[in-house]
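Before I ask anything, let me first share the structure, which is written out below as structure tokens.
Note that one protein chain of the assembly has been removed; the remaining protein chains are unaltered in position.
Naming follows writing order (A, B and C), and every chain is counted from residue 1.
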Amino acid sequence: MNTARLPHLFLLLPLAGCSGWQSALDPRGSTAEELHGLFWLFTITCTAVWGAVLLVLAAALWRRRHPAGISEAQQARSERRSGVAIGAAVAATVVIITGLTFASYLATRGIAEEHPEALTIRVRGYQWWWEVLYADSAPHRAFLTANELHLPVGRPVRLELATADVIHSFWVPNLAGKQDMIPGRENVLVFTPREPGTYRAQCAEFCGIQHAHMALRIVVEAPADFERWREAQIAEAAPPMTPEEEAGRQVMESKACGACHTVRGTAAAGTLGPDLTHVGGRQTIAAGMLPTTRGSLAAWIADPQTVKPGNNMPMVPLTAEELQAVSAYLARLR
Amino acid sequence: MTRPPEDRDLRDTALDTGQEPDALERRLARIWRTPPGLVNALSTVDHKIIGRRYIVTAFVFLALGGVLAMLMRLQLAQPESRFLSPDLYNQVFTIHGANMMFLFAVPVMEAMAIYFVPLLVGTRNIAFPRLGAFSYWVYLFGGSMLWIAFILQMGPDVGWFAYVPLAGPQYSSGKRADIWAQMITFTEISALAVAIEIVVTVLKQRAPGMSLDRIPLVVWAWLVMAFMIIMAMPAVVTASSMLILDRLVGTHFFNPAEGGDVLLWQHLFWFFGHPEVYIIFLPAVGMISTMLPAFVRRPIFGYLPLVMALLTMGLLSFGLWVHHMFTTGLPRLGESFFTASSMAIAVPAGVQIFCWLATIWLGRPAFRVPFLFILAFFFTFVLGGMTGVMVASVPLDTQVHDTYFVVAHFHYVLVGGAVFPLLGAIYYWFPKITGRMMSERIGRWVAGLLFLGFNFTFFPMHILGLQGMTRRIYAYPAEMGWGGMNLFVSLCSVAMAAGFLLFFIDIFRSARHGEPAGDNPWEASTLEWATSSPPPPYNFVRIPVVTSASPLWDEKGSLPVVSGLAVNRRELLITGMGNATPEVRETSPQNSIWPFFAAIATSVMLVASIFTPWAVVWGAIPLTITLIGWFWPRGTPEDDS
Amino acid sequence: MKHRIVADLSGLPLHGAGSSSQTWWGTLAFMLIEGIGFVLALAVYLYLASIAPQWPLGAPPPDPWPGTIIAALLLLSAIPNWLVGRWAEAQDLRKVRIGLVIMSVAGILPLIVRIWEFPALNVSWDSNAYGSILWILLGLHTAHILTDVMDTLVLTAVMFTRHGDNKRRYGDAQDNALYWYFVVLTWLPIYLCIYGVPRL
Partner (left out) sequence: MTAASAWRHLMPVAGILLGPGIWAVNMELGQILAYPECSGGFRFSTLATFLGAALALLGAFLSYRASGFRGGKGGPSAFVGSVCALLGSIFAFALLLQGGATLVLTGCER
């Protein structure tokens, strides 16, 4: 660590600031906005109360006192006044608490509105990645993807949250509060993204060894862009363009890959791992660990346990050419 | 052991002839003492010896837990650090939390009670003292089991509340989660045992005249704590036992595929878990109420509302537990009821703060070290209480739940609300325990380092949580921008470690070379200061009589006492619940090795049952034998009636 | 600090009964702890029943005969139990000895019947959550009876030794009787849950 940076650390504190792509202090969605307001109401009120307590404490410590002490009658009077002051403070507490509680109730109601026209997406948590299902009334237009969500700006979205194994929790602070994914329960998260951008979500419930690396990208875009993306996702996997990519496709189908992964349009039809039909087009792989490039794909496939120790993808032994081929193929799948 | 006939039923009045000035003291010392030697040390039932052991052991666990904290901070100081592997980090935070909550915080509060309740209420020993001996060994063995498992890399790694299905048979292999669950059983048995002792001592062994409105506030706090332990602990033992059964013999309590429920675990755990934190907090609050008068030189203002606040918080705390489950998808209306109760608890909390402020206002503060810790408490705990009120709001909690904001909240209330008052209490009562004062100078450094170190370490965590940093992550990407603040936090945590290190140094130094304290160095008003420092084995030469809530201030000249108790056996006084009118004399057990053996038998049975259910059956046999040995009458004078 | 004697308590008796006895309070404390444990187990039963699609889950309702016999045995045993309490209060050594032997038997009998009660539940502990909680409820109460029987046996043995004729032992016998009432009483809600709720 560079010790020259030490003084600058103190600057970082205020600069740590209010913007961020995984920040509750930078609301870009309906729910997050409401909660942001509630947060500041509570923070300002509570800071004021805390400050008042400390002021009274300081006054109690350092107020001027009679060096010779006071008479019993004066003492009794002071005690009576203290009693009244305490009563007043309790009354003030009751009023403030009631106010904060009702603010909380109103916000609860505000974020719980139902939207029949919401876009419904099912997100299922796995140890340590996210399966995403865009449902559709026409079954051939439904599709699976992983670790990334695209949402049209301004339209309410309804996430149906499920889990395949342990408890996970879906949290995209810029857009909404979190909701747990619990085995045996069907939980729902509803919110409306208000501003386009790329946001980061992270699993917020301890789910095992790689809980730290279970993140999601959420891309909020214009409705037209969203539809374009959706059509592309519905389509089958892009065909290989070069002999190397063709060899890669065969690796996918013949080696263990196909036992766990699906690439629609090929023989690979496993469901134990993320759907790879359009993996090349995603921003990251391994649930937010690496940016999607041909090189990182190769690094991941060559040794997933070094990149993300303990995760559920085994190291599949491949020759160097097979590795190059399959990563070229997967990079092609946009 | 035969005794001369005139020894039968010898009363203390008989020794008052004035011929030998110390006859009574020497006689009592002989009857009540614990002789030297290993076997006698293992057989002692003197609450002061047991209490001392308990306190020291709890602080050892604090140090160990703090070392784990330092390891975590080292790992988190930089993004994607490779200092700790994910498996090791997950064990470290689990054991840090479980150790601090189960092996430090609750035991230390109980330990202080074991030592001080009999002295504060004016009796010779705690009720059921052998239970206390048993409790200590069970606690020691259970805590050791956890740490030995960790050293053997079999440490639990599922978080201090071990949510299922992660901790269940399907997703947690090996014995790690079972070690956690059985550690719960150990600590709950030992906590329940002490709770019973406290309840009976406070209700039935108070000095004559110590009516309900004259009981020291810390004793009230310990009484409420004891009742809370009795009502809350069964829930967590039920949960942990069901977990072991699910894992060991195939029951389905938490398996939704076979009619079980994942949330059942959370309900059971948090029904215990929330009262648990008030079990830790209320004694600390009591300590402040009892210490404050000595440092503002007047009685506490608002005795009645303070008692009410203790009772209200104790009861109300049993209805808050779902505030740990706000994001589980339960109906918001039901959850909001828990918001309401969690908000309402701020009222009695506020009452306490206001009464203390008034006490300081009306008094004349003396800025000695215990008082400095009380001031540190005000700053820190009230801040923690504010963030508590914030997370009590359902919608707000949906953003900050499971983030470092909550980590900040609970460290603020735990360290600010419990540890600071505890450290102040140690500085306050160390003279009574050892006969020597701790160092004012070092104490100021300790208080300063801990106060500043703590706030600089934990305040930024509020911001980190709001900026998206979730809990229980062994590493975070550099691109998140959390690195700078985490580094700052880790650096400041060194100040805390330094503060605690100085504290331990001061303890060791003062125990040997501290200034001799005398009976009442703080000129305090409660009964424990009426006897010598350290107290003799029998606590008081004669049981005192109490005529006010500040006995030593209101009876300046001499302490009223009663006579007539026997001195040929261990005897104390049983008094009534309301007014403490003397009812009967009662004997107090002699030293016995059986609690130690019973603790060994219990521990063997509990550890073995992690591996096979038959251990419960077979292990019950030696346990039964030791229990028979414990309760079989021995024909000692204490057995007379 | 100097002392001044303000009262002489030499006249106070040694060791009291009822609320003046520490072991009485200890017995109450144990009753409280175990009572809460039972209430929790019952709460878990009702909770699981409330979320289940049907109840009982995947098994016929338990056969009520062994449980009912035990209920009858326990209720009947309250009579000798009450007598032992009275005799202990009167400090009648011979009668207390007989009474405790009877109570030991009265405690062992339900345990024997219980051997038939577990299979009569018609479900195994590892079949599903319903089976699990049923076995726990029954197991808890069995442990309850078992520990109290052990207690009673030891107390009976002590009564036949030289330590028997002692105010403390009579107090222990009274506490033991009090606790047995608790064992009997706790069976009732458990019985209703196990055998009544499935038939609702």
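As a working rule, a residue touches a chain if its C-beta (ideal position, glycine included) is under 8 Å from a C-beta of that chain, and two chains touch if they have at least 3 such contacts.
Keep in mind it's a predicted model, so treat the numbers as computed, not measured.
The shown chains contacted by the absent chain are A, B, with contact judged over the whole complex.
In the complete complex, the hidden chain is touched by one of A:A48, A:I70, A:V84 or A:A112, namely A:A112.
Of the listed residues B:N90, B:Q182, B:S211 or B:N539, the one in contact with the hidden chain in the full complex is B:S211.
Checked against the hidden chain, the listed residues B:L245, B:L268 or B:V307 yield one contact partner: B:V307.
The residue touching the chain not shown here, chosen from A:Q127, A:N147, A:N187 or A:T262, is A:N187. Not every partner is drawn; the one left out touches chain B at residues 211-213, 303-305, 307-308, 311-312, 315-316, 318-319, 329-334, 336-341, 343-344, 347-348, 578-579. Summarising the interface, chain A meets the missing chain with residues 94, 97-98, 101-102, 105-106, 108-109, 112, 114, 187-188.
Throughout what follows, only the chains that are shown with their structure count from here on.
As a whole-number value, the distance joining the C-alpha centres of chain A and chain C reads 52 Å.
The geometric centre of chain A is 37 Å away from that of chain B, both derived from CA atoms.
In chain A, no residue touches at least two other chains. Shared interface positions of chain B, i.e. residues touching 2 or more other chains, are given as 261. By the touch rule above, chain C contacts chain B in their complex via residues 1-16, 19-20, 22, 25-26, 29-30, 32-33, 36-37, 40-41, 44, 47-48, 51-52, 57-58, 125-133, 135-136, 150, 154, 158, 162-163, 166-169. Considering their complex, residues 1, 9-10, 12-13, 16, 20, 22-25, 32, 34-35, 38-39, 42-43, 46-47, 49-50, 53-54, 56-57, 59-61, 63, 65, 75, 78-79, 82-83, 85-86, 89-90, 93-94, 97, 100-101, 103-105, 107-108, 110-112, 127, 165-167, 169, 171, 173, 176-180, 182-188, 200, 202-213, 288, 309-310 of chain A touch chain B.
Those residues of chain B that touch chain C in the shared complex are 11, 13, 127-128, 192, 196, 199-200, 203-204, 208, 230-231, 233-235, 237-238, 242, 245, 249-253, 255, 258-261, 264, 267-268, 519-520, 530-531, 541-542, 545, 552, 557-566, 571, 573-574, 577, 582-587, 624, 628, 631-633, 635, 639-641.
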